[in-house]
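The complex appears here without one of its protein chains, the remainder shown in place.
Showing subunit A:
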């Protein structure tokens, strides 16, 4: 089991962190998706191809490395389809498609993935008839920004296949949804005979999505904690820095304990995804059950400890708070991860 980053992974983290600090600073995230930032992110750092196999032009790295990158994009609340494309790349790693993977690796193509989110089936179901897809997906992550939709679709014979649909193509109607998370949107995607390409069998990648999302959540909580720790060192009340009050200090210490445990779980789950598939289901459910909650709690307390200014539109605290909440429920109501754990533990 490997829970500590190696030298190469630390270098990756530093590179992504330095890039995002300059290219996507917090004041800019309210402007939304900036394709130019992505072009550089993928061109200079090759991030979109990180987990794409080398034979398709990617770096062939594992979820451990993707987690490092997602932690940083999460920390800066990078807008746009980065996570969505990573989700799609995870599915495509299991059901490879040369054209799509090549496009993602080169940074030419952004994508999104339809996934089940809890027992309700979540987003909706597509049907494939010949080369045409029909059906409506209610909540597609970064659905307005992504170029390609990767989704499971029902076949006339009752089977299921993974298909790819050009979202700018004919037969596609996209409606942006008003989303709590101001830094990353979702869309309703209605397909009415949209041309679809069958890629192969629909893979089961829910566990990997759980791990990838947990890595982003780790970044969100780290940045939220850093922001409030920094503020507690400069904000004065009753003649003292607020960070000197135990009422504040102890809460920050507890938040830090959550962060430390969350990081440990994310490293473990990413390692399991890469190296120990038998442990992955439990590690993935654990990652969402612990990190999802911890992320929201830390983001919530970071907002509250800012006092009134944290409740204002102008301040960035609510951006973290809202991303944390949106992430917590992205892959289904959190109880699904807990129920999964119960099943895996044979309780």
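FYI, a residue touches a chain if its C-beta (ideal position, glycine included) is under 8 Å from a C-beta of that chain, and two chains touch if they have at least 3 such contacts; residues count from 1.
We adopt the following convention: contacts and distances are computed from a predicted model.
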item	value
Listed names "Ser or Arg-related nuclear matrix protein", "Branched-chain amino acid ABC transporter permease", "ATP-binding cassette domain-containing protein" or "Dehydrogenase", with the criterion being the UniProt name of the chain not displayed	"Dehydrogenase"
Listed residues A:37, A:140, A:164 or A:232, member touching the removed chain	A:232
Which residue of A:11, A:264 or A:312 touches the chain not shown here	A:264
For subunit A, the residues touching the chain missing from this view	1-4, 229, 232-233, 240-241, 243-246, 249-250, 252-254, 256-257, 260-265, 267-268, 286, 289-290, 338, 341-342, 345, 347
